[in-house]
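All protein chains but one are shown at their positions in the complex.
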Amino acid sequence: MALPAPLHGVIPPVCTPLDPRGEIDTASLARLVNHLVDGGVHGLFALGSTSEVAYLTDAQRGTALEAVIKAADGRVPVLAGVIDTTTPRVLDHARTAAALGADALVATAPFYTRTHPREIAAHFRHLRTAVDLPLFAYDIPVSVHSKLSPSLVRELAEDGTLAGLKDSSGDEGSLRRLLTALGGRTARRTGSAPEFSILTGSELTVDAALLAGADGVVPGIGNVDPAAYVRLYDAARAGNWEQAAAEQERLVALFSLVDVGPETDMGRSSSALGAFKAALHLLGVIDRGATAFPQRPLSEEAVAEVGRRLMAAGLLPRRGG
Amino acid sequence: MALPAPLHGVIPPVCTPLDPRGEIDTASLARLVNHLVDGGVHGLFALGSTSEVAYLTDAQRGTALEAVIKAADGRVPVLAGVIDTTTPRVLDHARTAAALGADALVATAPFYTRTHPREIAAHFRHLRTAVDLPLFAYDIPVSVHSKLSPSLVRELAEDGTLAGLKDSSGDEGSLRRLLTALGGRTARRTGSAPEFSILTGSELTVDAALLAGADGVVPGIGNVDPAAYVRLYDAARAGNWEQAAAEQERLVALFSLVDVGPETDMGRSSSALGAFKAALHLLGVIDRGATAFPQRPLSEEAVAEVGRRLMAAGLLPRRGG
Amino acid sequence: MALPAPLHGVIPPVCTPLDPRGEIDTASLARLVNHLVDGGVHGLFALGSTSEVAYLTDAQRGTALEAVIKAADGRVPVLAGVIDTTTPRVLDHARTAAALGADALVATAPFYTRTHPREIAAHFRHLRTAVDLPLFAYDIPVSVHSKLSPSLVRELAEDGTLAGLKDSSGDEGSLRRLLTALGGRTARRTGSAPEFSILTGSELTVDAALLAGADGVVPGIGNVDPAAYVRLYDAARAGNWEQAAAEQERLVALFSLVDVGPETDMGRSSSALGAFKAALHLLGVIDRGATAFPQRPLSEEAVAEVGRRLMAAGLLPRRGG
Partner (left out) sequence: MALPAPLHGVIPPVCTPLDPRGEIDTASLARLVNHLVDGGVHGLFALGSTSEVAYLTDAQRGTALEAVIKAADGRVPVLAGVIDTTTPRVLDHARTAAALGADALVATAPFYTRTHPREIAAHFRHLRTAVDLPLFAYDIPVSVHSKLSPSLVRELAEDGTLAGLKDSSGDEGSLRRLLTALGGRTARRTGSAPEFSILTGSELTVDAALLAGADGVVPGIGNVDPAAYVRLYDAARAGNWEQAAAEQERLVALFSLVDVGPETDMGRSSSALGAFKAALHLLGVIDRGATAFPQRPLSEEAVAEVGRRLMAAGLLPRRGG
C-alpha cells in the first residue's frame, strides 16, 4: 500500500513472540498485530530493535516480516527494519523485505565499523537507489554508536533520499533543531514544508515531540497499550495538550515495568523486552513471554511485578497477575 | 532573600563580561543583570557553566558573584555555582558564596575523579549540612561525565538534602520519569507534591519540560533574549501551549548562533559562549564580547553573522550588525 | 588440521581483495595467502575486521573463506571470523565456516544490543557446544562497545569454552593482568599453565605482548610485511628483545601509512584498510586496492604516499611507486 506522506501517527515496533524452540510463533504474532491494529495504530514497524531483530536469523526475519504483513492485511502500512552492519548486507535484507511486500524500509547508519558522515550519506543514497521503497533513517546511537546530525538528515530529506526519520537518539534538542530547520510547526502542519516524516522513538516524551511538530511515534511499550498512545496522539492533533500530557504521564508510569529485571543480573535489553513480552503474555495476546537467546529470562517474581504494574495501570483484571 | 519554594520561572546563567586584561568587567556585568531583570526573569544563576566558571580564578569568582548580587539588589534571588572537583574544594566555594550573600548554591557531582553514586549522595549531604543555604544539584554529564540517576535525585529530594535540580543532562526521558516519580503534573501544580524545584537546562525544549511539570528553565541564550523565555514561561503557565511552542521555536532558530564558530577551528564552548557574548555586545549590554583564555575568539565574520541572526530575530536594528 | 595448543605465532587477518564489481577477487586472494605463507606466518585469520567482514554479504563471506582455505591448502591453520550481532546469527556463520573446513572460530561479544556479562558468557558457551571447533573470543571494544573482562576470559578459559583470545582492546594493562592470572610468563612457556592461546591484535606493541607471555599476534599490517612480524616473533622466542624491539619500531614507522587518508574526508576504516590494500596492490600481490562500499577510496595522492612509505621501508623498488 502507498504510505501516507508524511507517514504519521502511532507506529509501534512489533515484538516478535517466540515458541518453545526459539522459533517465531506466527500465531501469537498475528494476534499481536490484531491487538495493535484494534488499538488504532497507524502503521507497524517490523524487525526493529524492539522486535529483537538483532537476535533473529535471516530465516526468522523473513518469517516474522511475512507474518506481520499477512496479519496486517493492508489495514495499515508495514515498515521493515533492515538492520545490518553495512550497505551490502543491508541490501540483502532490503531486497527480501521488498519481495515480501513491505511498504517501506528502515535502516540505520553502518555499525561495527567506523564510518564517516560522507560514507553514511552514500550508504542511504545507495539503498534508496537500489530498492524502490520509501526509506526511513533510524537514528539509534545507543546501538550503532554514531549520531545522525540534523544537517545530514536535512540534506537527505531535501534531496529525496529519505522519506522520514525514526529518531531514537534521545537527543530532543537536536530533534527540535531539525524540526525547526525542516519548516517548523506551522509549515509542517499546513503542508507547506517538505513531506518528510519525523517519528520519535522517545516514548516518554511523545507529547513534547508532537508539540514541536513531529509526525508520530514508534513506542516500544505501545505493544502493551497501543490505545493509550493513540489517545495521546489524537489529543495532540486536537490541540488538547493537557490531555496529551496526562496520557503521556500515565504511560511514563507504566513504562517503569522495564526496570523489573535488576541491572546486576541482566542486560537492559533482557529486562525491557522481557517486560514487554511478559505483559503481552499476561494480557493474553501472545502465548509465551520468552526473549531470544542469550538474553536472560525474567524471574517469576519479576513477571509477577509486571502483572502488578499492569493492574495499577488498569490493563489487567485482578485475577490476571 | 528567601527562595520561593519551589523556585520557578526563568533563571538565566549569567554571562561574565571580561575587560581587556581578562578581568571581570563589573560595570558590564551590572548592566547585564539589569537587562535580565528588566526582561522579567525570576532569578539569576551566577558562576554556572555559561558564566565560564571553569575559567575564573577564585578571586574572579568572588568578584563576579559579588557584582551580580549587588546589581540584583534583592529584586530576584541569586543562585551561586560552586563548581569544583570534590567536596572539600566545593566547600571552600560554598562558604565564600554564603559570605557574599548568595541565596542558594548549585553543585555538580564530583568530577576528574571516578565517584560511586553512594559517594555522590554523601557529597551533596555533606554540602547541605556544612553550609546553611538551599542546595541545587546540577546534573551536567557533558562536563562531569556521570549522570545523576532519577532514583538518587529522588532520594535526596525526599530527605530534604536538595531544594531542587538543574537538569542539563539532555536526557528528557529520564527527566520525565523523575517528574512523574515526584508527584506528576497535577500534584506538582496543586502543591500536594514535595516542594522540589526542577529546572531544565535544555533550552531548546522548555515548552516540553513545562508541559511535563518542570518548574522553570536556566537558559544560556536567555542572556540574549530573556523576555522571550519569560513569554514562553507565561504562556505555559496560562496553559497556552501553542503559543509556548511558537516562542520556543523562535528561540530554537535564534539558538543557531552558537554554530557561527566552525568546529574545525574552536571548541563548542568558544563558539557558543563567544556567540552569546558577541550578541550581548552588539545589543549594547556589555562592552566587549571576549571569552576567557584559552577559548579562541570568534572571527569578525562570525561576529557579523551573529549580528545578522539577531536582526533576523528582530533583536537588533539594521545599523547594529 | 588440528590447531597447535596453544596456537602461537603470527596469524594475520587476511585482507579481502575485490574485483571491479565489488565481488571477491579469489585469484588475488589466493596470491595474498601465498604471500603470507611464504612470509612464514603460522596461521591465517579469515573474515576478521581487517578482512572487511562487516562489509561482506553472507555469500561473499563464504566465497572468501573457501578461497583462503583452498589456498592455504593445509600449510597453516585457518581461523574463521563469525561476526554478527548475537548468538543465533553467529551460529549460522559458524555452521557455514565448519562446513567449509575452517580450523577454528573467532567470535565477538554480541553487539548492537546491550548485553550483560552473564549473557556474554552464555553466548560463548552456546557457540562452543553447538559447533565442534576450537573457539577464540575476539575482544574488540572499538567495534562492539563492550570489553571482555579478564575475569570473564579466565572463567571461559578454565572451563574449556575458549581455546584462546584475540585481544584487540588496546588495553595492555588488562592483558597483562590476564596473562599473569593465567599462569604468568614462566609457567606459560614451560607448559605448566593451561593451553590457552593469547594473541594480541595490538600490532604496535607486539614485542611487549610477547615479553609479557602472549603467544602471538594478529597484525593487520602483517598483510603488507608478514616476514617482518615473523622476524619479530622469532627474535622474541629467542629472547633477543633488542632485536624484537627494533623490528617492532620499523613496523611502527611503516604503520603510519594508515594515516594517508585525511580524517576530515573519510572514516578511519577507509584510510587504514585502503592503505593496506593499496600497498598490496603496489607490491603486486593483489590486482586492485579497492575497499568495500560505503568506504571511500584513497585519492591518487594518498596512494602515491603509500608507495613512498613502502619505499622508505625497503619494501618497494624505486620504480614501484
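Chains: A, B and C, in written order; residue numbering restarts at 1 for each.
In the analysis below, a residue touches a chain if its C-beta (ideal position, glycine included) is under 8 Å from a C-beta of that chain, and two chains touch if they have at least 3 such contacts.
Quantities reported herein were computed from a predicted structural model and do not represent experimental measurements.
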item	value
Touch partners, limited to displayed chains, of the chain removed from view	B, C
Given B:K70, B:R89 or B:R288, the one touching the chain that is not displayed	B:R89
Absent-chain contact - pick from C:T205, C:N223 or C:S271	C:T205
In chain C, positions touching the absent partner	170-173, 176-177, 180, 184-186, 202-205, 207-209, 211-213, 239, 241-242, 245-246, 248-249, 252-253, 255-256
Chain not shown, touching residues in chain B	22, 49, 54-58, 60, 83, 85-89, 91-92, 110-116, 118-120, 122-123, 126, 142-145, 265-270, 292-296
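Heads up, the rule we're going with is that only the chains that are shown with their structure count from here on.
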item	value
Geometric centre: closest chain by C-alpha means	A
Computed distance of Cα centres, chain C from chain B, in Å	49
Intercentroid distance (Cα basis), chain B paired with chain A, Å	34
